[in-house]
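With one protein chain held back, the other chains of the complex are shown just where they sit.
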Amino acid sequence: MSRTSGGTFVGMPAFPMPAFPEAAREAVGDATLRANLRHATHTIRDKRARAVAELDDWERLREAGKQIKDHTLRHLGRYLEQLEEAVTAAGGTVHWAADADEANRIVTGLVEATGEREVVKVKSMATQEIGLNEALEAAGIRAYETDLAELIVQLGDDRPSHILVPAIHRNRAEIRDIFRSEMARWGRPAPEGLTDTPAELAEAARLHLREKFLRAKVGISGANFMVAETGTLVVVESEGNGRMCLTLPETLISVVGIEKTVPAWRDLEVFLQTLPRSSTAERMNPYTSTWTGTTDGDGPRAFHLVLLDNGRTDTLADEVGRQALRCIRCSACLNVCPVYERAGGHAYGSVYPGPIGAILNPQLRGTATALDASLPYASSLCGACYEVCPVAIDIPEVLVHLRERVVQGGEFTRHGAKVTLRPAGGHAAERAAMRAAGLVFARPGLLRAGQRLAARTRRAHPRKLPGPGRAWSATRDLPTVPEESFRDWWRRTRERTGRTDDREAGA
Amino acid sequence: MSSREIILGRIGRALGPVPDEPYEAAVDRGYADAHGDLTTGRTVDLLAENLADYRALVHRADHARLPEVLARLLAARGARTVLVPPGLPPNWLADSGAVPVPDRAGSTPAQLDRADSVVTGCAVAVAETGTIVLDGSPDQGRRRITLVPDHHICVVRVPGQVVSSVPRALRRLDPARPLTWISGPSATSDIELDRVEGVHGPRTLEVVLVEGAESPDRACAGTITRG
Partner (left out) sequence: MRIALFLTCVNDTLYPGTGRAVVKLLTRLGVDVDFPAAQTCCGQAHYNTGYRHQAEPLARHFSDVFGAYEAVVTPSGSCGAMVRELYPRMGERARAEGRGDTLARTLAPVVPKTYELTEFLVDVLGVTDVGAYFPHSVTYHPTCHGLRSLGLGDRPKRLLSAVRGLTLAELPGAQECCGFGGTFAVKNADVSAAMGADKVRGAESTGAEVLCAADNSCLMHLGGTMTRLRTRMRPVHIAEILAATQEEPWS
């Protein structure tokens, strides 16, 4: 496989990814991965709960966050224009990118115009989503990831598996091995005798990246929030690599999804409380940077903002699905998800894994691939994700809505145009079964007849099912069918008069 | 058609006709402006506790003793050079033997990297989250001077610069200025989702809570170090 398949999810049509269940099967069987994910997600789960419990107005903050985002989305055009005006007035330049290719072209052009051949990057979901590093590489520009987890992924020629901690699938010993074997290829080698204590690993990253920060002329970032009223961008981080990339280079390019807009400065008071507690379970993350255009004598002299659509307006067109655009990328939903914990992030085939990925990817990318059509089913609908979401995205609701889109098809928006989707293939048997069940359930008499037939033949029922039923019986015994259904018992014991109450009512 | 028009057009079609809805009416602001009704003294204590909880080293002093405390902290660190923002009150470093290095427009990041420490004031501090905010005022300087050195001493004037909550801090700050919110030293949760201090930013953050007016009548409490 080419390098592209290792380092990115972009190019999926060229390298089709397996549907979620197949990809998950491998992860479920990987004991190290299971242990790594279990350890990390359980650690953060309890901490998040404690951090949230400190605020007695959490539910109100959550509701306010939801309302701010919903209001912004309802008036997104107006707020984007206001944002553009404010950024421009403050000395920035605003670019609009309808899709990933266009965003990559814009950024590549901007870097080329500086004459530089390398850039330092702050962890950014948007630039991962569009495959910016690969696009820059194709233009002969080296992009250095500077977030510790991103560095681990980049050095290991790996794929991210978590929104906040892209290398969550790696434990400390694996990280040490990657640093030891790969750092030298990218710059300063790992210190002699590097051990796997987290502090030493962090120190190794500090030394390795410092020379890159100090010489960098171009920085590339995303943003957590953009304030329309003031033109201010906000980056929330922990390590200080963000500050390095945002302040030391001469040119700063920020690629940001259009849904990251909030109307007013004041709105940050909600998200700066809910995001850190949901994300790293901290009262406040170590560093938050805000900047408005350029400032004389402080920080970059040139600032470019690339506003990215890439499927977001298609998502906006779906009135149930659009709530996914409220997401502030905290990853609380990943950390509580029992499916994510066992399937791992790679099974989602996207930089957006976990529950939010399961509703975001099929909307941003459509449901044309086997993988994207399988993602809405990658959930037991347990609702833990909705419970922790700081902007109250009802992920189970959207999952079920997208399942409908997969099995029923219908009219949706792709690349800004209305298209009619046909029901996805591979669901024919299920569709027939659902229809048959619907017929039976519409007629209590038929249901009773079926129950009686099952009871009469109960001794002959196999312990293991053939065909699709094997998926159940491979790991679980089937319940035994009782001699008598409840309705027959009820009739036998309560309705000795023999009156039939189950004539076809109401169907 | 420009991409700008394309995107704005897609948004318009996605949303259809939207009735006008004033921003002020769109959000229920019933959440707390601050958590708990704390006295001024208790708010400052909470700031100290929360700073220390995220491994900032917290000290208290009054104005008269500030130069002495700063000198001691720099000496204890073994700092030979200390970066100085242009508007730092000159007497703050009067007792220190470290060589002050003014931040010049022409200094390169590599030159800044050679400074052992940096001393600044701050714009506001947030008690509930243990956060100090820098806004590039003359006593804080450019963003990079508090980033590149490995040791940052930040002086917070208490109680005047302390607010209890994030909403109150935002109201005091000017979004037009570049802001840096700092809560403890640089840290990461990237290894097994557990927090470890010390990556790219200053690995040691010391915060001096300086009390009272500039008059020296209040006795100094020396220092308390937590965490």
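We call the chains A and B, going by the order they appear; numbering starts again at 1 in every chain.
The rule is simple: contacts are C-beta pairs under 8 Å (C-beta built on N, C-alpha and C of every residue); 3 or more make two chains touch, one makes a residue touch a chain.
All values reported here derive from a predicted model rather than from experimental measurement.
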item: Touching partners, among the displayed chains, of the absent chain; value: A
item: Hidden partner chain, residues of subunit A it touches; value: 20-21, 24-25, 28-29, 34, 319-320, 338-339, 342-343, 376-384, 386-387, 397, 400, 402-408, 430-431, 434-435, 437-438, 440-444, 447, 451, 454, 468-469, 471-472, 474-479, 481-482, 484-487, 489-491, 494, 500-507
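Basically, only the chains that are shown with their structure count from here on.
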item: Chain centre separation (subunit A, subunit B; CA means) in Å; value: 32
item: Contact set on subunit A toward subunit B in their complex; value: 36, 39-41, 43-44, 54-57, 60-61, 63-64, 67-68, 70-71, 74-77, 80-81, 90, 96-98, 102, 146-149, 152, 164-165, 167-168, 171-172, 175, 198-199, 201-203, 205-206, 209-210, 213-215, 227, 230, 232, 238-241, 243-244, 246-248, 258, 263-270, 272-273, 276, 280, 282-292, 295, 297-299, 307, 309, 313-314, 316-317, 322, 335, 413, 416
item: Touching residues on subunit B, where the partner in the complex is subunit A; value: 2-4, 6-15, 18, 21, 23, 26-32, 35, 50, 53-54, 105, 108-110, 113, 126, 128-131, 136, 142-144, 147-148, 166-167, 170-171, 175-202
